[in-house]
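The complex is shown incomplete by one protein chain, all other protein chains being positioned as in the whole.
Moving on, here comes subunit A:
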Amino acid sequence: MTLFLHEVRLLLRQRLTLLSLALLGLLTVAALAAGMAEVARQRAAIAAIPAAQAEDIGAIAAWVDQKKDAGSAAYYSFHATWDPPAPLAFAALGMRDVAPYILRVRALGLEAQIYDGDTFNPELALPGRFDFAFVLVFLSPLFVIALFHDLVSGEREAGRQRTLEALPRGGAALWRRRTALRLGLLWATLALPFVVAAVVEGVGAPAILLVLVVIAAYLLFWVALAALVGRLRWSSVANAATLAAAWLVLVLIVPTLANVLINQTVPVDQGAEIALAQRDAVNRAWDIPREATMRRFYAAHPEWADSPPLGSQFHYKWYFAFHQNGDEAVASRVRAYRAGLERRDAAGRALGWLLPSVGVQALLTRLADTDLAAQLAYQDRIRAFHARLRAFYYDYLFHDRPFGKADFDRAPRFASPETLSRS
């Protein structure tokens, strides 16, 4: 039996070690399974879109076809957009469980539609995420503490340290070997289930390797901290208490305080406030003379200014114009909101260079395409699609062209980016 196997036997005979590794393995598998189930649920929902969309449009088309009214077609038809999960999303759900990954939009005002979910998304955030990133960032340091707090002090307290160090391979080499073994076991307990899940999910080898390196680096940080505390030659209990306090500070308290500080330093509107402001602008438009609404609209969008004048009857082009005016009324707030979010995100990422827990979380959500940048990119795709949608319906509305059943087939189709290339 090699010395390494001796150490393995010695370690695995300790009940605390076995229990710790088994529990970490269990949590890892559970987190991966939960992540995969969530991603599968999202994929299934996305896969069901075309049929639902066809059914939805089919129901409207029959009715629209009777009057050939483009306004009704634009008003009643919803068009689905979606953000398919990247292959690595199962490991770090990030914002995917609180921000919408499917959004059905109409050619009406967009901002209220985009930020509509912000009123109920915080409720989704309350239970928190249980994914691989959570297990790695928040829980794995506790297992490092369990396995490393008494690496040397335990031998000292048991009276074996001097005996061991008096052996030719029992000094620094012994502690290095034991450190490598414990680190390796923890790494394997996290990494092996992850690799299996990643292969099943079709994650590319470079992304898998990068995550494996991130796992090792994060564990190494905590092992180094445990070694540093161990050098103080305190008791095992004192080591454990010190490391637990460090975990509390580095993983919970400082990131939370930093988040509060960042939010206070970079104030931004709530998305729901923007949605409300846009709706207010739209509602106020009912009391504004229609001509004034149209003048404002044509000034901003001269390409539709050749449209025939409004008659005395209700016309959808006026309705859509004041919706778009409403969007434009909050445009500066939308830009400020986005800039604020990006500044907060940048500050958070900068903090990640100082706080490994924050850094690892940010890196994993970036790799998994589930961070704020991914969410904003999806919003950009929605905005681009919505612009095409408006242009399509406006052509009928502002030129008084009849809209028949067959015209629905010419409506723009949302195209999601190729997800495989993003992981």
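Going forward, contacts are C-beta pairs under 8 Å (C-beta built on N, C-alpha and C of every residue); 3 or more make two chains touch, one makes a residue touch a chain; residues count from 1.
Here, contacts and distances are computed from a predicted model.
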Choosing from "ABC-2 type transport system ATP-binding protein", "Carbohydrate ABC transporter membrane protein 1, CUT1 family", "Hydrogenase maturation factor" or "Na(+)/H(+) antiporter subunit A", the absent chain's UniProt record names it "ABC-2 type transport system ATP-binding protein"
Filtering A:165, A:342 or A:395 for touch with the omitted chain leaves A:165
Contacts from subunit A to the absent chain lie at residues 1-3, 6, 9-10, 13-14, 158-160, 162-171, 174
